[in-house]
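The structure under discussion appears below in the form of structure tokens.
Shown here: the complex without one of its protein chains, the others still in place.
Just so it is clear, A and B label the chains in written order, and each chain counts residues from 1 on its own.
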Amino acid sequence: MNSSPVLAVTLNTFREAVRDRILYNLVAFAVILIASAVLFGQISIGIEKIILINLGLSSISVFGLLIAIFLGINLVFKEIDKRSLYALLSKPVRRWQFLLGKFLGLNVTLLVNTIFMTAGFWAALYYLNRKFERQDQFIWVAIYFILLELSLVTAICLFFSCFSTPVLSAVFTFLLYIIGSFSADIRGFGELTHSAPLKALSTFVYYLVPNFSDFSVAAPVAHGKAVPGTLVLLNTIYTLCYASVLLVASMAVFSRKDLK
Amino acid sequence: MTAIQISGLTKDYQIGFWRKRPWRALDGLSLEVERGEVFGFLGHNGAGKTTTLKLLTGLIFPTAGTAKVLGKPVGQPETFRHLGYLPENPYFYDYLTAQELLDYFAHFFQMDAGLRVRRREEMLKLVGLDSFRDMPLRKFSKGMLQRIGIAQAVLHDPEIVLLDEPMSGLDPMGRREVRDLIVQMKAEGKTVFFSTHILSDVEALCDRVAILNRGKLVGVGRLSELLRQRSGVEAVVECASSCSAELQHLASKPVTVSGGQYRLEIQEENMPRFLAFCQTEGVRLVSLNPIRASLEDYFTELSQSASDGEHVSSGVSAL
Partner (left out) sequence: MSRKVRAATVLAFVLAAWAASAAVQMRIDAEIAPYRNTSETLWIPSGKVLKRLSFGHEGLVADIYWTRAVQYYGGRRRDHKTDFSLLGPLLEITTDLDPHLMIAYKFGALFLSEAPPEGADQPEAAVRLIKKGIQANPDDWRMWHDLGFIYYWNLKDYSAAAAAYLEGSKNPKVHPWMKVMAATISQKGGNRETSRFLWTEVYQSTTDPSIRENALQHLNGLKALDDMEEIEKRVAAFHDQTGRWPQTLRELVTHGLLRGIPSDPEGFPYELGPDRKIKLHPKSKVELEEENEGTRS
């Protein structure tokens, strides 16, 4: 396998995001964080750090999510729609390499974006507290989980983007994100119901949809709680498994697609 | 060795929003293009030219039939090393500059840095975009996009070049340059397969042409063979109206009358009878011009007869 076509597509996807001024969102992020750090510094003692951590992690997640969805739905569609794909696919590159490159490219974009936001977040935290505490290390875990989550969202977008319009892809992805975030409730519902088919269905749906609630550790981390190492490992494996399901399915769909 | 081998190639699209129904864009196309040929692919819009070229590049998949490039099935990365393709109305990543686009595409051919820069520079000069190398493509005009499209198609010095409407969007100067480029590629021994609906280009460049109408091949052959049938003269005469019936009998097309002058086309084999007629009946010959065998007439005729549901003359389709 030659990875060079994949790498070329990856870098070009990242370059597109940079040139399209996607990283400007960082400015908005910085404003929110600085404003909140200053604002909450004025209010009550004790809770301002919790609020800042919650707000910071949520902002990193939401901004990342927006970028992942809005770039993700266009990853493939835009190239088909604008026909830029014609010239590319008549080069010695396979369609799956193109898809993988696009996926990795968006992940690199999200990674860089998150790195910048994380730096700003730590700065705000330092500004507020004037020190770092031992349990702050778990903030890194929360950020790592956000990256895993974004990677999964990207894979979902890519999958829908292979056969659907951007608007529909966005709706599907967003719905799946919502359902995936509440999947524990779906299971809880199944456990409370007395109907066996409903119970079976809710269990099936629980394992079918991506479980985004696995990644939400922001709130406990804000309260200074530790995240077990096994959870880090398990979430990583989970993301790898689930994302590869979506990627391989996308490749299977896309490799037989007519580029009209 | 055949450069392109197409046999029974058929493509159905599903059209309609609610009730999908198949629509045949290409119907059983069989064609062979020899190496070193400049091959013109003619047809109206929607005749199936672009569909054929996309099938040849593996962008779409045939409903039936096969296509091979250099003896290999289309769509293999290996064949793309020897194949260049200019899409119709090309569009590229508009956030890149011309130079970056060529660099990007060069990565897929595993050129080393030196070769990459050399080829890129050659191509930019070739298509006359040397001075616009750092301009983002979003600011390019249609003609400039066409040029950069040609540059990326021949970037890797392919043996076979597929060009979809290469002259469209170009000014006369640009068209001249593209023509010269095709001539030059032919001289280098490359195979050029291009689609167009501009007939003068075909007449000037092509060894052979194929004519497509509504997805069906209606004629293919050497230009000289296709055009031989159209030899004859156009005569303008003045005579009494009593002669008109006989004139019509001799003419190959309906006779037109204006200001007492009759204008008629006469096939070569009818010339002796026509001249004899003129002499005996005292018809005054105003002018006598050989018909310029034009592909355009041929094309128009074929398209008309095909759309009338008639069969194309066997002499042509047998080629």
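Definition applied: a contact is a pair of C-beta atoms (placed from the backbone, for glycine too) under 8 Å apart; a residue touches a chain by one contact, two chains touch by 3 or more.
It should be emphasised that the depicted structure is a prediction, and the values quoted were computed from it without experimental measurement.
Engineer: Using the whole complex, pick out the displayed chains that touch the missing one.
Structural biologist: Across all of the complex, the chain we cannot see touches A.
Engineer: I'm checking contacts with the chain that's been left out. Which of A:Ser59, A:Ser202 or A:Asn235 qualifies?
Structural biologist: Of all options in A:Ser59, A:Ser202 or A:Asn235, contact with the hidden chain holds for A:Asn235.
Engineer: Suppose we count only contacts with the excluded chain; which residues of subunit A make the list?
Structural biologist: With respect to the unshown chain, the touching residues of subunit A are 54, 185, 188-189, 191-192, 206-208, 211, 214, 219-220, 223, 225, 228, 230-231, 234-235, 237-238, 241-242, 244-245, 248-249, 251-252.
The rule we apply is simple: only the chains that are shown with their structure count from here on.
Engineer: Could you put a whole-Å number on the gap between the CA centroids of subunit A and subunit B?
Structural biologist: 49
Engineer: Which residues of subunit A touch subunit B in their complex?
Structural biologist: My answer: residues 2, 4-5, 8, 12, 15-16, 19-20, 82-94, 256, 258-260.
Engineer: Can you tell me which positions in subunit B touch subunit A when the two form their complex?
Structural biologist: Going by the criterion above, the answer is residues 13, 54, 57-61, 77-78, 80-81, 83-87, 89-93, 95-96, 104-105, 107-110, 149, 152-153.
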